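Every protein chain but one is kept in place in this view of the complex.
Naming follows writing order (A and B), and every chain is counted from residue 1.
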Amino acid sequence: MTVATWKDPAVREGYARIAETGPFVYGLTNYIAANLSANVLLAAGAGPAIGAASDWTTTFPAGASAVWINTASLMSSDEESLRTVARTAHEAGTPWVLDPVAVGAGAAAYDDFVRSLLEFRPAVIRGNASELIALAGGEATGKGVETTVNSADAVAAVSDFAARIGAVVAVSGPVDYISDGHRTVEVPGGDVRLTRVTGAGCALGSLTAAAVFATGDALQGAVVAHAAYAEAAERAGARTKGTGAFAVALVDELSLLNDTDESN
Amino acid sequence: MTVATWKDPAVREGYARIAETGPFVYGLTNYIAANLSANVLLAAGAGPAIGAASDWTTTFPAGASAVWINTASLMSSDEESLRTVARTAHEAGTPWVLDPVAVGAGAAAYDDFVRSLLEFRPAVIRGNASELIALAGGEATGKGVETTVNSADAVAAVSDFAARIGAVVAVSGPVDYISDGHRTVEVPGGDVRLTRVTGAGCALGSLTAAAVFATGDALQGAVVAHAAYAEAAERAGARTKGTGAFAVALVDELSLLNDTDESN
Partner (left out) sequence: MTVATWKDPAVREGYARIAETGPFVYGLTNYIAANLSANVLLAAGAGPAIGAASDWTTTFPAGASAVWINTASLMSSDEESLRTVARTAHEAGTPWVLDPVAVGAGAAAYDDFVRSLLEFRPAVIRGNASELIALAGGEATGKGVETTVNSADAVAAVSDFAARIGAVVAVSGPVDYISDGHRTVEVPGGDVRLTRVTGAGCALGSLTAAAVFATGDALQGAVVAHAAYAEAAERAGARTKGTGAFAVALVDELSLLNDTDESN
């Protein structure tokens, strides 16, 4: 298994390409994570727009560089809006990222709806181990939006799922694993406080969309986003104690990554 | 009247129990306060999920350790969703906290709906003085989401209301008062900037839900949450000047409270 970190020139170059290309990234996400997701995209140099306002759902996914859908956006948008965004992105050839938050946590109708979006062929699916195992058809073990399974125990399931559906699948955890079914890349690092900042995983989904556009490749884009996020989290973790300051520092570090070299 | 603060071992032990038990706390809240509420719960060691997405409303309240409903969540969810969550929690025996934000501020239909939720027997009701006096049937004096009455002037009304409806009622203010109708506990401290951070009161409602589960008692849970919040606010206030840094520091201090003893 390949290991990727911020020390790899290809990761740093891919991340820098986000600011260089300034992609317009459109998303539907839950209102808990919307602010952080937009700020993460802005920190990286992308231009976000969020939400199912009027005919944004039928126009923005076609004009955007990339799209992400966090299915907990059902808390303020209807199922048809999510399907419209996914369908429009798919038909326009805009790559999109699916974040199936809380799938497998006991809400069967929700789970079914999330699975129905696979029809529109996401370029990347990202989530925690419980979510991805459940989405792949395995046992449902989620506890709300939290996982009860370690990412390392999901690697085989993630790789199989990626091969079966023809998408890149990325599982977040103490170590992140990203697979297209043929190759699996391991991204170590990060900070445990990422699990104690609401929406930190969701925001990584939005950053992944930007990086897929910037690199022109779903696997490499997912790797770039996860490795940059891990690096920013480590830097943020090194200079903060509590979870509040860590969240602020995470955005800070993402906005400063391009100004530093790997030895910093 | 009993006084409770962070110096009391029972308060510190109750707060530590949140992280030890890691409760899954489900809530409906307004999108202004959702992010802070989730981060407050994560800081304390609970696992939040928020929002009326699909069948979360009928499943999560039954599986959750505790529930909270902030009635301003009507800004993105319909009345039936709020009633479903309250009913499901009540029937499953999951304790739930009602936060009747802005009741008594001049919106009669809203006020009537908020009162209708009392049928589902919340374990705790928390709000400011204007809100609780209005909810108890007294004069409506709210100015938007702000109170025009001091908490100390609401103590008798709060105690009477608690006795009448068989719930714990907690009024926030310069001093917080928490009553089950028989006993009333006074929680001093905090920081005036709590009134200048949006959603700070709403987030206290979510923390109260977690503490009710962790302590197994509505009165003690409400006391623990309010006393821990007051302590974190004092620590945050001592090291910040503006309201932006204060809000970040509040979450920080909540995430660090268990690492410190009362002499810090």
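Keep in mind that, in the parts below, contacts are C-beta pairs under 8 Å (C-beta built on N, C-alpha and C of every residue); 3 or more make two chains touch, one makes a residue touch a chain.
Values in this document were obtained by computation on a predicted structure and should not be read as measured data.
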Touching residue (missing chain; options B:Y15, B:Y31 or B:W56): B:Y31
Touch criterion as defined above, residue of A:A16, A:L42 or A:V175 at the omitted chain: A:L42
Contact residue for the chain not shown (choose from A:T5, A:S77 or A:S130): A:S77
Of B:A19, B:A107 or B:L256, the one touching the omitted chain in the full complex: B:A107
Where the unshown chain meets chain A, residue by residue: 24, 26, 31, 34-35, 38-39, 42-43, 47-56, 59-60, 63-64, 76-77, 247-256
Positions on chain B contacted by the hidden chain, ascending: 30-33, 35-36, 71-76, 79, 102, 105-110, 113, 143-146, 195-199, 240-245, 247-248
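Assume only the chains that are shown with their structure count from here on.
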Fitting chain A to chain B on CA atoms, where both chains share a sequence, rotation angle to nearest 5 degrees: 120
Distance from chain B to chain A - Cα centre to Cα centre, in angstrom: 32
